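Here the complex is missing one protein chain, while the rest keep their positions.
By letter and in written order, the chains are A and B; residue numbering begins at 1 in each of them.
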Amino acid sequence: MAKVTRPIFLLTDFGARDHLVGQVRAVIASIAPAAAIHDLTHEVTPFAIDEGAWLLETSLPVLPANAVVLAVVDPGVGTARRGLVVAAGDRFFVGPDNGLLSPAFPDSQREGNPSAPPGAPEVLELCATQFRRPHVSATFHGRDIFAPAAAHLANGLNYCHLGPDAPGPVLLPPFLGTPGEIGELHGHLIHIDHYGNAVTTIRAAQLFPSFALEAAGHVVDTHVHTFADAPHHVPFCYADSSGFLAIAVNQGHAASTLGLRRGDPVLVRAR
Amino acid sequence: MAKVTRPIFLLTDFGARDHLVGQVRAVIASIAPAAAIHDLTHEVTPFAIDEGAWLLETSLPVLPANAVVLAVVDPGVGTARRGLVVAAGDRFFVGPDNGLLSPAFPDSQREGNPSAPPGAPEVLELCATQFRRPHVSATFHGRDIFAPAAAHLANGLNYCHLGPDAPGPVLLPPFLGTPGEIGELHGHLIHIDHYGNAVTTIRAAQLFPSFALEAAGHVVDTHVHTFADAPHHVPFCYADSSGFLAIAVNQGHAASTLGLRRGDPVLVRAR
Partner (left out) sequence: MAKVTRPIFLLTDFGARDHLVGQVRAVIASIAPAAAIHDLTHEVTPFAIDEGAWLLETSLPVLPANAVVLAVVDPGVGTARRGLVVAAGDRFFVGPDNGLLSPAFPDSQREGNPSAPPGAPEVLELCATQFRRPHVSATFHGRDIFAPAAAHLANGLNYCHLGPDAPGPVLLPPFLGTPGEIGELHGHLIHIDHYGNAVTTIRAAQLFPSFALEAAGHVVDTHVHTFADAPHHVPFCYADSSGFLAIAVNQGHAASTLGLRRGDPVLVRAR
């Protein structure tokens, strides 16, 4: 039976202006010419590790079962921060040890539970020099360390060859609203999307039967199922396509209309 | 003989900031891992169905004969608007029933002729739940309904399995200048391109031997064959690479220089 090359999905803050994504693709194509390479996005806010992790987490339900994810938002590149490969199920996640790869881990580990649950992913440090580019730059490990590792994994390399166990990876807490006073949930804005919709860290499944959302001095108490249900130019809440509470304006740009910014705190109150 | 997987071309208003395109690619890659996936563009002006249709129409002459086109500009997502697959020649077009797929139809149908001409495309409604994702969100049918349909078509699924006949699809009129007074053609600006050139709905083939164009209060009466023929910084008309009349400024940005905006009316007068 023919060996199947794994597909590789890229998630970075590299943007499109430069040749950074192109060079990553070139390195992969040199090592794994048969691998399909797909962009999840390269427009993570520069250096925003938490936003990158959220974009990765919400994409996990649709990624192929055998995907290799190459994720790079890496303000600590060139320092002592480790490079990791995480083996979770039949998928691999390659990237810096700064929390970006948190979605590969179960919530119980991300909440600081010291004992990993059964089936928790294995984590190795990317040390094996034969699976790096011959010269490793100080500022572009995406090209020189992570891309070659992802390409070799796509080719079927046993991940154990990439390095030793890496205990204690940096993990972000789960994306989840935090209960406050009775009838309150606290969260923040994690992502402003292309249409200007502002997505919160609060999951729709956490919500009270009736509620109002407060953010940036605005109170939003209209809730709809989909955009066309909302009057034009009125702010409203909806559950986004990944099940997170979000703020939008039908056919408008909520973030600029309401002055919403990534990181703004969000309060949900039962009514 | 080996079965050939069809290539899939994506055209959306999803932009690059988010994981929307990436999630569509992930869904396709899970179902049709051998399918080549190409981006036509994801920068259709948000919600601009007519611009999306124009970008699709002008790309038809170069698309592979066996292409699957997945087109999503979908302000009515989550409402009763239908999802369609259009079978035209050996190509398939998948997307919302809002006019975006009009270029798959002959002009006579788009002009409102009730009887479809011989060879007109077949249109089915995307109803078959086994070719959707198990959970269909209210706001992202591109991922949950259209991408799986396109992927199965790429794999060779007989399109008849996707759903029943869909009579009366929404169709936009052909992109064409409209005659006004004698010696006049009316149109509008359908697209502002990356260089700031403004493309009209008037076809170069419709033009008078000698003419002037009026838009946004400007009269442009210089016509050139290609950019280098024009003096720098002077507005001029030319036939764009798809045969539509367009306004440019050599090495300048016509739209911002002249204050041109998508939708602005355009008048061409014989001289």
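One rule holds in what follows: contacts are C-beta pairs under 8 Å (C-beta built on N, C-alpha and C of every residue); 3 or more make two chains touch, one makes a residue touch a chain.
The structure presented is a predicted model; accordingly, all values stated were derived computationally and were not measured.
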Full-complex touch with the removed chain, picking from A:G15, A:P231 or A:G259, is A:G15
Based on the whole complex, identify which of B:F9, B:F131, B:F175 or B:F211 touches the chain you can't see.
-> B:F9
Tell me, which residues in subunit A touch the chain that this view leaves out?
-> 14-23, 25-27, 29-30, 33, 37, 46-47, 75-79, 133, 137-140, 143-144
Against the chain that's been left off, what residues of subunit B make contact? List them.
-> 4, 7, 9, 11, 16, 36, 38-43, 55, 58-59, 62-65, 67, 191-195, 225-229, 238-241, 251
